[in-house]
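Heads up, one of the protein chains got dropped from this complex, but the rest are sitting where they should.
Per-chain residue numbering starts at 1, and chain names A, B and C are given in the order in which the chains are listed.
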Amino acid sequence: MTIHRFVPTVWYNTLGSHKPALTVASGDTVVTETVDAAGVDKDGVHRVAPPNPMNGPIFVEGAEPGDALRVSIDAMRPIRPTGWTRSVLAATVVDPASLRDLPRSEVVTWAIDINAQTVRLETPVKGLEHLVLPLEPMIGCFGVAPALRQAISTATSGEHGGNMDYRRFGPGTTVWFPVAAPGALFHVGDCHAVQGDGEIVGTGVETCFEVTLTLTVEKRRPLVWPRAETADDVIAIGNARPLDQALQHATTEMLNWLGSDYGLDRTAASHLMGQVVRYDVGNVFDPAYTVACRMPKKWLPPRE
Amino acid sequence: MTIHRFVPTVWYNTLGSHKPALTVASGDTVVTETVDAAGVDKDGVHRVAPPNPMNGPIFVEGAEPGDALRVSIDAMRPIRPTGWTRSVLAATVVDPASLRDLPRSEVVTWAIDINAQTVRLETPVKGLEHLVLPLEPMIGCFGVAPALRQAISTATSGEHGGNMDYRRFGPGTTVWFPVAAPGALFHVGDCHAVQGDGEIVGTGVETCFEVTLTLTVEKRRPLVWPRAETADDVIAIGNARPLDQALQHATTEMLNWLGSDYGLDRTAASHLMGQVVRYDVGNVFDPAYTVACRMPKKWLPPRE
Amino acid sequence: MTIHRFVPTVWYNTLGSHKPALTVASGDTVVTETVDAAGVDKDGVHRVAPPNPMNGPIFVEGAEPGDALRVSIDAMRPIRPTGWTRSVLAATVVDPASLRDLPRSEVVTWAIDINAQTVRLETPVKGLEHLVLPLEPMIGCFGVAPALRQAISTATSGEHGGNMDYRRFGPGTTVWFPVAAPGALFHVGDCHAVQGDGEIVGTGVETCFEVTLTLTVEKRRPLVWPRAETADDVIAIGNARPLDQALQHATTEMLNWLGSDYGLDRTAASHLMGQVVRYDVGNVFDPAYTVACRMPKKWLPPRE
Partner (left out) sequence: MTIHRFVPTVWYNTLGSHKPALTVASGDTVVTETVDAAGVDKDGVHRVAPPNPMNGPIFVEGAEPGDALRVSIDAMRPIRPTGWTRSVLAATVVDPASLRDLPRSEVVTWAIDINAQTVRLETPVKGLEHLVLPLEPMIGCFGVAPALRQAISTATSGEHGGNMDYRRFGPGTTVWFPVAAPGALFHVGDCHAVQGDGEIVGTGVETCFEVTLTLTVEKRRPLVWPRAETADDVIAIGNARPLDQALQHATTEMLNWLGSDYGLDRTAASHLMGQVVRYDVGNVFDPAYTVACRMPKKWLPPRE
């Protein structure tokens, strides 16, 4: 196993079949520093245009369509003492009739205390003077090249992953993406210091991280949608609009997963999901929304 | 404060301005036994037609439109050793193209061990032989008479509450409904022994409970949507289709709540919600879906 | 056949199982004057609170659940020289991000020239000085009592009809509603002098009409959704949100209709609908939206 320290010189605003910036063997680890969603690096230098510039793509040897790319999020280390958010709820998450009553959204700076592992508004806001949030790092946008040699904006998401903004995509989580192009062509960027469900102000606390990832090819593992595993849960992702359709994708992916890996036929899987499933909401701000169908591992039968 | 033991003799399949079955003072407690969603009682006797027959309505003295009815769920005691579920995921929660691959849904019995406080399939299903779930009682359908003297089916939900199927509506939770008719006219029924998010097989474990509720009028408290509070969270509810709209209602209600009760202007509330909000999914099976916008109390400023 | 001249003294803001205001035999004709959506009559007198007060209900002898009520719209005669509209597009029909740029909506008066059969803004607006529209009368809200003894607001719609705001519901059109309560309990009101698709300012030109309707029971004709027939088309209606679901309801109703009445199996009906169907959009302003699935009669096989 090799550890690659990957320093990008170009970034992409799409996930696509771009020229690989790095080639690794299956099982290798990559350490790389990301710029923020606006393309600003850890030194405050504006390196590239938004939205969500991606490091990559990384060609993983042996990955072919029909395989899965397993991405272990080994570590995320914050590398800038500031992050930023938008200041007002997005137009997509409040009743249309109430939109006029919202102030204009502005960019606001948050202080990140790397030693204390906390995040707070740089300039106090009335009523939130004492708000100090724990750092909860997560990757907002990552994934593989989509099928059909598409190149899809990092402002949205799909079967290939993309801008899902799901807070459980943090250190310790393993994610699988469906490989649709030779080498998988992995992209990563847009990391957040903390974020609520839905990314409902249109941002998390946007900042720069050093991300450590291990990329492994799992042959002939035909997922349709991204999947993940944490210490406690297995998770299937759906990306679409409206939320109803994202939920359908995630639920169908979980149903298939419980069948292929846990030996549950459709009735058994329905019984289990019906009484213990949990849904989480990723992005409800971008063109495609994200729903996670989450199953606590304690209720699963042994993997086959 | 009086405790009323309420034994219904008629049930309703709508929440509406029906003739009150019981009149109570604000602050009184009501103890009542519910039939299950199909209208079967604790003795297995079919008492009334589905869907979701309601005990009530209960007229709460002093409640007027513009007030809120606070409902404390003091206790829920299971009173039948069996419950039932549907056996297959609902057509609304999987990809349309996968529907043909699902078996027909059937009614399946679950055993409820009242002493052990557990729930399990009566007839074991392959792969789930060891599945024993903790009892997690919740009220599927409750609320007040809707505005305009409407009578709305207990198969759906709205500003008045109704069939929300949200698993945090259990013992220890306090719920507020917007009063839209004199006396509020509270209805309750359709309790579940346990249920996953979304009620995605179209049922929880449907059974009968003795429910203990305290009903209190809060004058001139103009909510639009139901609200709730648990030990850890405050929660705003939205009911609509698609899920996107339910989420908008819930988010807007939380925004207004943080303003009126916690002194957060729209920008401060946006900052807080943006980085710490949680969304839960209630029913995604009925004509209107349910989303809960949940805010951990530990992040809230003191109530004004 | 009898002609009833029906003068209401009470109006309802719901379609429901209210006490009948008139009882007629199947095949009888009713002539009645409607108030406008705000409850103002032909003399400018405010008679009843909004929304959309209904004349009725009319009990049609012999109608039972499982039957259809056929409503022939024989004539609509305008009886007030003014109507009114809202002045700005509704929040539901423009991009959320553009809502701030819209002025506040106001009520605006239109002049109705009953002799010339035209409609125009009473106070000219820059750029529309010469806009004179032909009178195109239509019924905005009508239908029967819903199932389960529900009473549903005239601000929305469902299987029972209600506030569909579909411009082809005018003179010469025949409409069928699914009977869900004894006597059908027909309601009518909310007529428009003219209206574009979608009722996108939240109103048509709201005014008063004398409406002539013939009400006939068709026994054992189990529709799910309203159906209609004009000189050129047969039409199936779906009411729901989002529009996608309304379209699904309407399309499924047409599919079933082509099977039961025209002998087309599901494949033949699919071929025909696939290449010649037309969709119209009713209300996209209210809680439930309306889609019409329209089939030109010239392509239909003979009725069986």
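Here, contacts are C-beta pairs under 8 Å (C-beta built on N, C-alpha and C of every residue); 3 or more make two chains touch, one makes a residue touch a chain.
What you see is a predicted model; the values in this text were computed from it and never measured.
Undergrad: The chain left out touches which of the shown chains?
TA: A, B, C
Undergrad: So one chain is hidden, and I want to know which residue out of A:14, A:34, A:216 or A:251 touches that hidden chain in the complete assembly.
TA: Answering carefully, the residue with contact to the hidden chain is A:14.
Undergrad: Using the definition of touch stated at the top, determine which of B:44, B:81, B:96 or B:134 touches the missing chain.
TA: Per the contact definition at the top, the residue touching the missing chain is B:96.
Undergrad: Of the listed residues A:21, A:35, A:90 or A:152, which contacts the missing chain in the full complex?
TA: A:152
Undergrad: Tell me where the left-out chain touches chain B, residue by residue.
TA: Spelled out for chain B, the touching residues are 91-92, 96-97, 99-100, 242.
Undergrad: Tell me, which residues in chain A touch the chain that this view leaves out?
TA: 13-14, 16, 147-153, 240-242, 245, 287
Undergrad: On chain C, where is the contact patch with the chain that was removed from view?
TA: Listed in rising order, the touching residues are 85-89, 92-96, 98, 101-103, 108, 119, 121, 125-128, 130-131, 133, 194-201, 203-205, 241-244, 247-249, 251-252, 255, 262-281, 284, 289, 299, 301.
In the analysis below, only the chains that are shown with their structure count from here on.
Undergrad: Averaging the CA atoms per chain, pick out the one whose centre lands closest to the mean of every protein CA shown.
TA: Answer by centroid distance: B.
Undergrad: Using mean CA coordinates as chain centres, what's the chain A-chain B distance in Å?
TA: 32
Undergrad: What is the distance in Å between the mean C-alpha positions of chain A and chain C?
TA: Their C-alpha centroids are separated by 47 Å.
Undergrad: When the C-alpha atoms of chain B and chain C are each averaged to a single point, how far apart are the two points in Å?
TA: Here the centre of chain C sits 34 Å away from the centre of chain B.
Undergrad: Check each residue of chain B and list the ones that touch at least two other chains.
TA: Expected reply: 241-242.
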